[in-house]
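Shown here: the complex without one of its protein chains, the others still in place.
Chain IDs A, B and C follow the sequence of writing; residue 1 opens each chain.
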Amino acid sequence: MNLSGIIGYPVTPFSENNKQVNLAQLGDVIDTLLEAKVDAIAALGSAGEAAYLNDDEWQQVADYTVKHVAGKVPVIIGIAELTTDQAVKYAQYAHHIGADMIMLSPFSYYKLSEAEIFQHYEAVSSASPLPIMVYNNPATCGVDMSPEFMLNMVNNILNASMIKESTGDIERMHKLYSLSEGNVPFFNGCNHMALEALNAGASGWCTAAPCLIGDKPKQLFEAVRNGESDKAQKLFYQQYEFLEFIVSSGLAAAVKSGLSLQGKAVGNPRKPLLPLGKLAQQQLQGMLSNLT
Amino acid sequence: MNLSGIIGYPVTPFSENNKQVNLAQLGDVIDTLLEAKVDAIAALGSAGEAAYLNDDEWQQVADYTVKHVAGKVPVIIGIAELTTDQAVKYAQYAHHIGADMIMLSPFSYYKLSEAEIFQHYEAVSSASPLPIMVYNNPATCGVDMSPEFMLNMVNNILNASMIKESTGDIERMHKLYSLSEGNVPFFNGCNHMALEALNAGASGWCTAAPCLIGDKPKQLFEAVRNGESDKAQKLFYQQYEFLEFIVSSGLAAAVKSGLSLQGKAVGNPRKPLLPLGKLAQQQLQGMLSNLT
Amino acid sequence: MNLSGIIGYPVTPFSENNKQVNLAQLGDVIDTLLEAKVDAIAALGSAGEAAYLNDDEWQQVADYTVKHVAGKVPVIIGIAELTTDQAVKYAQYAHHIGADMIMLSPFSYYKLSEAEIFQHYEAVSSASPLPIMVYNNPATCGVDMSPEFMLNMVNNILNASMIKESTGDIERMHKLYSLSEGNVPFFNGCNHMALEALNAGASGWCTAAPCLIGDKPKQLFEAVRNGESDKAQKLFYQQYEFLEFIVSSGLAAAVKSGLSLQGKAVGNPRKPLLPLGKLAQQQLQGMLSNLT
Partner (left out) sequence: MNLSGIIGYPVTPFSENNKQVNLAQLGDVIDTLLEAKVDAIAALGSAGEAAYLNDDEWQQVADYTVKHVAGKVPVIIGIAELTTDQAVKYAQYAHHIGADMIMLSPFSYYKLSEAEIFQHYEAVSSASPLPIMVYNNPATCGVDMSPEFMLNMVNNILNASMIKESTGDIERMHKLYSLSEGNVPFFNGCNHMALEALNAGASGWCTAAPCLIGDKPKQLFEAVRNGESDKAQKLFYQQYEFLEFIVSSGLAAAVKSGLSLQGKAVGNPRKPLLPLGKLAQQQLQGMLSNLT
């Protein structure tokens, strides 16, 4: 699987009372991403509030996403579960419904050792033939994996084949690139570092931004790929304030508020998460006006 | 409710294949704690691997604990859920089965704001009449609550009435004591800081140590309460290496290994958690020989 | 040398234009400490703004302190220099003028390795016969030394014989006590942790507080030593807000403002350090009224 470019992250729309997933609206969000020229769709990531869904809902979203995308681009299924058994179960489900790839991160209550994380990935790899993107996001998942350790897993676990790095430390990308001599694809998971990650050799950028600002992220990716560095810098700083805002405001809350401002009824994030307050909504409205 | 002393934390024994809770063994562990003279039993804490249980298992453990303790000491039910709905459901269940108190901590995937945490506690307080111990453990729960904020919740949320502090920073306890003028009870959740927490005014010590070392923790509590400071210091340093070991090795894994060394078949922690390795088991065996 | 109890830290009074040391006023400050029943005087510590003095001033202060104390209690000379040569020179001077001990900390621009720190201490030990207190204060000195490493220096460097720990982490004191089996004396350098440090086995408490609040710190030390734990806790919380204030406001600035409020003309700290603002002075005045 030769993946590169923009990997788009849909939010998970809820019904008004926050109790059910709104699948029809999910279809609209996916269409928005496809119109924004994303190169893949990643369901059930952070932006998708996967951590806040029950088993049934999780499977509904996975299932619906694969069907709705219908092969137009690859579908990646995010898995971040506390137990290995649950991660295995979801990985098997992802394969069963025809998804193309798994994005797998540890999720910790107790801090996990490298031995514990390694066996977690190995168990998932043994249970499903899908390629695995090793995903490091200590801010949400509570456990940090070094570049050396992630490369070790890619080299020694059958289906582990690429990496997503979200610590916000550009040094991690240098390590991934130089230790693997450029041979292990890695993706940027930090919106506010997209320009530099791509310049440092990232294969692509994982982002929910195209839910709100169309193909601006794709334009940035292409400017870097084509060596148009002035254009890339300009495109990046155009989007920068917005990118930083959606991360610091909480991705699900910010993107859902933005979609609502654009007339799409995707509901609120699930409690304890709160929607953006009035002031933040106004800020976001201002940024969107400038960008779309 | 006038709680003080040692709050004992049982581990959750599993069947050999790790798939079911072993309730009979749970009864034995609870009996071990009662023999160690604990002043309350807290089910479904970190030591109890609550984060790794499914709904049914969680309810079984809560139910069985209340019945088995049978009023000998108060029963506290730990709740650390990602969604407010699930926390509310569990709080109602705890009340329904006759538990005496809830120990409630936020558990985050997305970082939570104080507003989000506040409403989470308020929703639980509105849904159940049980007193709430506000529990702060950023290392496991991914979100840190300041002493000021926790006291604010105790003052403004009906059932929030006491605090458990587990950051390992003695300054937090000074703040809790001095800002509340000694009027809000707080408990120590850091095994390796028990001596100082009690000297700084903590009402008690939450610990799984009595699963393995009998009433040594209770003896330490009483020495401090009785002003026997030399004895307290001696008792503390006797236990210190052990206390530090069980925390740094992972509480559930270490206590389960220790119980197994003592001939009790409580099974392994649930994957991705791994049991202690050989070397660590030998270290633990050595410490237990000196302490029991 | 069998040191225990309260080690008092004088500030260094300056002339009105901040350009000279005011030795007569320094004598008054030392007298204040002696009246507060300190068990030793430590000149040229953080509180003494040693880092902001030139060579001549440093030597004046050292010299005057030894003469003025005149053997009533031991005199300790603080040395925190960027180069080993300068530290050696000061250590020789301290011996030459008849001081009793050196309190030596690394001070870093470039981060220092343990090998670099070790040779720094060894060079000082070889150059002067005075006993050395190994002092760890990463917040001011920019380099952190683990309990293991400091004990290693005490065991392997001739004159290194005791430790002062100022990280604010009570665990460090547990390590010092348990790894040395109680045989290496250590002192507490964190005002806001004095109660617990003494309970954890510290031989004493290094503090500038007696410049302002008389023998209150000595009373606390004695209450702990005599096993009067209720009294100790009460004494600690009486002083706690004040102790925390002088640290968080900057020790030199806060103590100088306090002395000025008490009618002693010790001048301002040296720039870029600023004296306390109006509001902070009022807060301090309130605390001092309650304590003296």
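In this section, a residue touches a chain if its C-beta (ideal position, glycine included) is under 8 Å from a C-beta of that chain, and two chains touch if they have at least 3 such contacts.
Since the structure is predicted, the reported quantities are computational estimates derived from the model, not experimental observations.
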item	value
Contacts of the hidden chain among displayed chains	A, C
Identified contact with the non-displayed chain, of C:79, C:112, C:150 or C:170	C:112
Options A:163, A:195 or A:259, residue touching the unrepresented chain	A:195
Sole contact to the chain not displayed, among A:21, A:36, A:184 or A:224	A:224
For chain C, residues in touch with the removed chain	46, 51-52, 80, 82-85, 106-113, 115-117, 119-120, 123, 139-142, 250-252, 270-274
Absent chain, residues of chain A that touch it	168, 170-171, 174, 177-178, 182, 192-193, 195-196, 199-201, 224, 227-230, 232-233, 237, 240-241, 244
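Definition applied: only the chains that are shown with their structure count from here on.
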item	value
Chain contact graph, described as a line, ring, star, complete graph or other shape	line
Top chain pair, ranked by number of contacting C-beta pairs	A-B
C-alpha-based rotation, chain B on chain C, 0 to 180 degrees, nearest 5	180
Between chain A and chain B, centroid-to-centroid distance (C-alpha), Å	35
In chain A, residues with contacts to at least two other chains	none
